[in-house]
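Encoded as structure tokens, the structure appears first; notes follow it.
Every protein chain but one is kept in place in this view of the complex.
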Amino acid sequence: MSSAMKALVKRSPGPGFVLADVPVPAVGPSDVLIRVEKAGLCGTDHHIYAWDGWAQQRIKTPIVVGHEFMGTVAAVGSEVRAIRVGERVSAEGHIADLTCLLCRTGQSHICEHVEIIGVDRDGAFAEYIAIPEYNVWRLAADIPDVSAAIFDPLGNAVHTVMAAGVSVKSVVVSGAGSIGLMAIAVARAAGATAIYAIDVNPARLELAKQLGADAAFLSNDSTLVDVIRALTGGNGADVLLEMSGHGAAIDLGLQMLRNGATAALLGLPSGPVTLNLTDRVIFKGITVLGINGRRMFETWYQADALVRSGRVDPRAVITHVLPYTEFDKAFELMEKGEAVKIVLDFKGDIAKP
Amino acid sequence: MSSAMKALVKRSPGPGFVLADVPVPAVGPSDVLIRVEKAGLCGTDHHIYAWDGWAQQRIKTPIVVGHEFMGTVAAVGSEVRAIRVGERVSAEGHIADLTCLLCRTGQSHICEHVEIIGVDRDGAFAEYIAIPEYNVWRLAADIPDVSAAIFDPLGNAVHTVMAAGVSVKSVVVSGAGSIGLMAIAVARAAGATAIYAIDVNPARLELAKQLGADAAFLSNDSTLVDVIRALTGGNGADVLLEMSGHGAAIDLGLQMLRNGATAALLGLPSGPVTLNLTDRVIFKGITVLGINGRRMFETWYQADALVRSGRVDPRAVITHVLPYTEFDKAFELMEKGEAVKIVLDFKGDIAKP
Amino acid sequence: MSSAMKALVKRSPGPGFVLADVPVPAVGPSDVLIRVEKAGLCGTDHHIYAWDGWAQQRIKTPIVVGHEFMGTVAAVGSEVRAIRVGERVSAEGHIADLTCLLCRTGQSHICEHVEIIGVDRDGAFAEYIAIPEYNVWRLAADIPDVSAAIFDPLGNAVHTVMAAGVSVKSVVVSGAGSIGLMAIAVARAAGATAIYAIDVNPARLELAKQLGADAAFLSNDSTLVDVIRALTGGNGADVLLEMSGHGAAIDLGLQMLRNGATAALLGLPSGPVTLNLTDRVIFKGITVLGINGRRMFETWYQADALVRSGRVDPRAVITHVLPYTEFDKAFELMEKGEAVKIVLDFKGDIAKP
Partner (left out) sequence: MSSAMKALVKRSPGPGFVLADVPVPAVGPSDVLIRVEKAGLCGTDHHIYAWDGWAQQRIKTPIVVGHEFMGTVAAVGSEVRAIRVGERVSAEGHIADLTCLLCRTGQSHICEHVEIIGVDRDGAFAEYIAIPEYNVWRLAADIPDVSAAIFDPLGNAVHTVMAAGVSVKSVVVSGAGSIGLMAIAVARAAGATAIYAIDVNPARLELAKQLGADAAFLSNDSTLVDVIRALTGGNGADVLLEMSGHGAAIDLGLQMLRNGATAALLGLPSGPVTLNLTDRVIFKGITVLGINGRRMFETWYQADALVRSGRVDPRAVITHVLPYTEFDKAFELMEKGEAVKIVLDFKGDIAKP
């Protein structure tokens, strides 16, 4: 392979990405080099593209962006144990240190020293990415490329659903963005007996119902707490999956829960949140779970089982597949709210999802 | 028995209690009538005594106050199954409806229709109290009267400790009032390998160490997060038991936790709390547990096992035993911070704890 | 109502039941009298009918038999709290003492002093049954009578599935009798991503597939362990639901599990079982769960949610609905293996399931 490659790069502070020629990454003894074929576009990518406050604080330039992807193994380091050249793979984008308490006790998804590809080190919007073998996930042949490309956000949905536990429970999903929508499909497959979706966007609510929500509601409906309570036999819901990250939605979601319920928080509030902990959490005996990333690799096995069994089809949230060269158009679609999930193609054969 | 009895009564809105003659309570078919012998004084009793904002909203007068107690069974209703006249008992003061989803699934401690003795219906600061058999707890002969009198707050401590799970874990106890202090003793007995107490009061910190804290700190120590982290191998603590109910203490306590830790909240903030949920809970993968009351009756069995095995001695927090007629003096001691736990005697033989 | 009623009675030791006139049962202060409308026929009923060794040891005659049923409340005792005359109900047939450690900690389904209706005291194959209000389960209007009549065995299936935990897991169901078949439907609804059924009867395997099994196998297939391993990515299944009660099936089922898996045992071996605990359980790190009855009343809430959401339809296992007067024919159908589940009608309007 040649020593240069195409990549989407944040060259320096400020909005936008450039399509640039950069060196193919070096492959360490425990690393795997992957020829990227399809990659998913995430809200985080847009933060970096738009160069918002969070991005200005976090991102060191220059950096190759992107973290959701799949491709084919192009080379392996000398100490690689199991992965072979030619295998079709995706990868966990959180590079944990593997030596700390958390990594040594099965919780590397919350390693304090994590580095995220496309955020803290070079990422996946490129022809090649090098990543530790530990992070590589082998793909079964029956998983479509576009589905495999978004195993990362699907994994966020799976982690949230499985941490909360939805089997034979009633579930409120607050926020029907691409992860919230996948959480609905996952909750349905994982055994929820009732799913109620909430969002500000009527079109998303329609999609929520297609993906398995039993009912869907606009969040500005002032009777919503009563409605959910009525739908759940007067008790309130068993589980809240909070995917919106809005303080008011968190407060509203907690009100919809019955005493003794579980709330899993994945959505990230951009600032402090004011809550009546006494009434919303303590008196009710609520369990609140902070959810971050994907469990390595329990979440990946679960996502694999859900997709391969046909219980979940992530393609339902993919609205566009575009050549990676059209990244500016992709972000424009995102900004206009015309897309749910966009997949970029880095290989050339753009199949319809 | 005579049809009138002595009781501490909140007659009408306003500060103070009166010592009054009131009718001995009626005993329904499923009720047990108990001759009260010893009763514990709780912060809630003081709220009602002082007639603060919470009390003004919640309390309907007239009412017999008090909810922590022990005594001897004086009479039983026709449908009582197991409890017999003459048995020595305490009782769970939360009267659940026993017919709702929560009561029917082992969670009657968070029944939405709960009534609390001494708050919502006549209580235990009296010669007699009538209470459903379901709520009565039979006392083993080897449990001292004064210990039995405070099984209710001991149960709060036990519930918090056992919900969090402290076995072979490092534990921060935030707030060393009487329940926090008992939580320290319980956590030690329940298998915590390190216990760190935090309070604003140096005398309480001394007591915390006597009860089993490995170290104790003033909450205004600005290096406290670093200190706890250093004491826990650089990771942060495994468990927070939040007994203070102060917003700033909750925030501080969450900072002391390692990623993936558990925070059990028992202390009740008096107003809304502002938290950086993203950094304190979500990114860290924290589990936050709202804790209310005592599990019926798992908590009581646990408290019984802890006290009877000698692993926990609740007398360590009892600083005063007074005749019930000296209730005004008791509240004065409480207000001055000169008492930790006060037990009132309703029987006459005032033993030293 | 008249003071006599029709009932199926085991009059004295020996085979068969008699249809007899017996007194309508007395209603205690905490009891509910139910006019039985539909009742399910269980293997246990057949043991008593046939008067096998187990029945000879356990049953004291005379006794009204039967324990699976639904009907309408005809009268309530003076201390009944919530149930009203005219309500449509089923009931938990295990009468727990409600005063022991297990009953007081949410585990009354394994109360050591349990009495079972139709086994230890008069049962449900009668026009009326009296039962403590605690045991009565209110039926939603949208649950068909025949489904409601078999909530007891449906509950066995639900308890087994939920105790094991099947959400996003691969599950082997060993034994496809009526409870095994319902367990397949429940496991599917509760989120299993793969279900493999095993039985000796090809017709049952067909039914297993209709109810949601992904594949079904005869138990005498000598390659079965390899087949299940191959179907589960080379690892073995995550969960075994053992409904057969055969020692050889238990051994075989354990071999099909991956290391770290869970086996829930509901089927009752009739004698001691010889197992290689070292290889089948200890080295593999298996969790074995003994399953008995139904959790009160978590299992009932779950069964209710599964049926009312349409995720599970228990009518799929009902092959016959017969007037109760045809009980001899019903047992003959059972003995010949021509029936899966038979419902007896005690009301008169025999609807097709």
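Letters A, B and C mark the chains in the order given here, with residues in each chain numbered from 1 onward.
Simple rule for what comes next: a residue touches a chain if its C-beta (ideal position, glycine included) is under 8 Å from a C-beta of that chain, and two chains touch if they have at least 3 such contacts.
Keep in mind the model is a prediction, meaning the values are calculated, not measured.
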From C:Gly43, C:Pro202, C:Gly260 or C:Gly310, the answer for touching the chain not displayed is C:Gly260
From C:Val9, C:Ile83 or C:Leu102, the answer for touching the chain not displayed is C:Leu102
Those residues of subunit B that touch the unshown chain are 158, 162, 165-170, 189-194, 214, 302, 305-306, 309, 311
Had the left-out chain been drawn, it would touch subunit C at residues 100-102, 107, 109-112, 233, 235, 245, 250, 258-260, 265-266, 268-278, 281-292
Across the whole complex, the chain not displayed is touched by subunit A residues 29-30, 78-79, 81-82, 97-99, 101, 104-106, 295-298, 300-301
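In this text, only the chains that are shown with their structure count from here on.
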The distance between the C-alpha centres of subunit B and subunit C, rounded to whole Å, is 42
Taking each chain's mean CA coordinate, subunit A and subunit B are separated, in whole Å, by 43
Multi-chain touching residues of subunit B, meaning two or more other chains, are 101
